[in-house]
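So that we are looking at the same thing, I have put the structure below in structure tokens.
The complex appears here minus one protein chain, its other protein chains still in place.
Up next, subunit A:
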């Protein structure tokens, strides 16, 4: 499942990059749809990662914080194999709002915020890499906040975990 998510995430990012060179200026609608898809894929990917990390924590109790910084470069593939996980349906609203706030900074340049609405306020993607690392930490922080990220209270980790949207594999 997260292999698919990773692929879609990479695909979305490359499409977002190529939008910048397209004739006619940045297309807001297309960019919005691409970002949403990328976010959805990324969230699935990250939560799958976290599930895996959580499993590892179970296996090795009292290990130090297992959160590893994974760069956005998809070429650097982790060697972990994924155990298939079933993801349950989830009510969307709370997580979506969160995602919007977190992910929107990818799309918005802090530099341009002050300018009047003379230009399309769509961010060139240079910020994407940096921000997603930050956001990943933030996401992890949220998930693990009940146990400070250091403890081995598996039960809390798992139940504090927001459930995911059902994704139909294509």
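Note that in this section a contact is a pair of C-beta atoms (placed from the backbone, for glycine too) under 8 Å apart; a residue touches a chain by one contact, two chains touch by 3 or more; residues count from 1.
Going forward, contacts and distances are computed from a predicted model.
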{"item": "Absent chain [UniProt protein name; select from \"NDUC2 dehydrogenase\", \"AP-1 complex subunit gamma\", \"Serine/threonine-protein phosphatase 2A 55 kDa regulatory subunit B\" or \"Translation initiation factor eIF2B subunit beta\"]", "value": "\"Serine/threonine-protein phosphatase 2A 55 kDa regulatory subunit B\""}
{"item": "Interface with the undisplayed chain - residues on subunit A", "value": "4-5, 8, 11, 15, 23-25, 27-30, 32-33, 36-37, 40-41, 44, 89, 100-101, 104-105, 107-108, 113, 117-122, 165-168, 170"}
